[in-house]
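Complex shown without one protein chain; remaining protein chains in place.
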Amino acid sequence: MPESKVKELVVISGKGGTGKTSLTASFAVLADSPVLADCDVDAADLHLILAPRVRERNEFRCGNEAVIRSSDCTRCGKCLELCRFGAIVRGGDEEPYAVDPVACEGCGVCVRFCPVQAIDFPESLSGEWMVSETRCGPMVHARLGVAAENSGKLVSTVRREARRLAEENGSCLVIVDGPPGIGCPVIASMTGTSQALVVTEPTVSGEHDLERVLKLARHFDIPAWVCVNKWDLNPAIAERIEALALRAGAKIAGRIRYDRGVTLAQMQEKAVVETDAPSADDIRCVWESLGL
Amino acid sequence: MKVAFTTSGNTLDAPMDPRFGRAEGFIVYDTDSETFEAVDNKQVLNSAHGAGIQATEAILRKGANCVVTGHCGPNAFKALSGAGIRIYTTEAATVSEALEAYRAGALPTMKSADVEGHWS
Partner (left out) sequence: MIIAVASGKGGTGKTTVSVNLARTVGSHVQLLDCDVEEPNAHLFLRCAETAGDIVTIPIPEVDESLCNGCGECGRFCRYHAIVSFGSTPLVFPELCHGCGGCALVCPRGAIREAGRRIGVVETMETDGITLIQGRLDICVAMAPPLIRAVKARVSNATTTILDAPPGTSCPVITTLRGSDFVVLVTEPTPFGLHDLRLAVDMVRELAIPFGVVVNRMGVGDDRVHRFCREQGIPILLEIPDDRRIAEAYSRGELLVDALPEYGSHFATLLWNIREFRNGGGK
């Protein structure tokens, strides 16, 4: 194939709130006709800057959840005994046993072993994903229902659709705004991408989390770049972080200064590089070093 | 012998898809009857985990004895090996090119997973 010419840059941060989305929005402006994918499906914020016009909405269904029909329930308690996720709750006389949909992992054990088949197992609706137009190009984004699980699967769906759009439109680059952390959604957002940019801060927690996220990148064999945002808050730690990144096999994509203009841009629903904020120049330099 | 090719299309001219578990689909080619069948893998594409395992189940249902693909992650490798399906790798651009190379016996077999892939 089409190991197709479409490149995929994922912007991640380990720790949240390091400026990942502000940076992604600026890249969206700087890139040549990219496709955008907001994979931070828990706290999807990219649309607040890029003001998408939704073109297409799709329901996102994932897994099943157990529902007890109390009219048929004989109160034997088998479900309570077998459930390992604490999802069966004792109710009153009307409804002696019920399933807590938030705790239910959809494993189906209670459904299978209910002696009177009083438990249904419908598909659960967990959210929706959308294809939209923005001033920078098409964007795929999603909303996860409150307390919904499986954001890893939704992340995979968003990435796949973004990639498909890029291939259809002859676009060469998908920019992915990734989720925070190192768990399931992050793994889903970074596997198989062409490169990852880790946005971090010169703080003890930034340093700590960077180490974990770079280990993850190395595990999945993804070339990683590191960028220290608000570096001048603590130049000594910024330097330490860059040294750590180099030791871990990552490249340095540059530094961005502490700048209130970033929040001001956000208030005006603009990307930082669309304003005259001082840090806009730093962001352009970071973008240049990624060589995309 | 039935050979499964990973592809994003449904003809022999279609481009190869280098991924196994997350391939858009398969063409299962029967070398005895010289016919083929296209198998859609979109359902699997939609799942977060276990893509390689589900894809293995899908081609097994079609009676495939071996698979020709680009890369294969550890779960897919384990599932395919466990199912007794031989894995050949290729960098061919299209299914027909890959088929030709397969017939010529020019394709290397995969001895272990070559990409990390549980969640790819």
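The chains carry the letters A and B, assigned in the order they are written, with residues numbered from 1 in each.
FYI, contacts are C-beta pairs under 8 Å (C-beta built on N, C-alpha and C of every residue); 3 or more make two chains touch, one makes a residue touch a chain.
Bear in mind the structure is a predicted one, so any value in this text is a computation, not a measurement.
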- Chain not shown: contacting residue from A:34, A:52, A:137 or A:181: A:181
- Please pick, from A:141, A:230 or A:255, the residue that touches the omitted chain in the full complex. A:230
- Among A:103, A:172 or A:285, which one is in touch with the chain left out? A:103
- Message: Among A:216, A:245 or A:292, exactly one should touch the missing chain; which is it?
- Response: A:216
- In the full complex, which residues of chain A touch the absent chain? 13-18, 21, 42-43, 45, 48, 63-64, 82, 84-85, 102-103, 105-109, 112-113, 144, 146-149, 151-152, 179-187, 201-206, 208-209, 212, 215-216, 219, 230, 233-234, 237, 258, 260, 263, 266-267, 269
- Message: Contact with the hidden chain only, please: which chain B residues?
- Response: 47, 49-50, 53-54, 56-57, 60, 75, 78-79, 82-84, 118-119
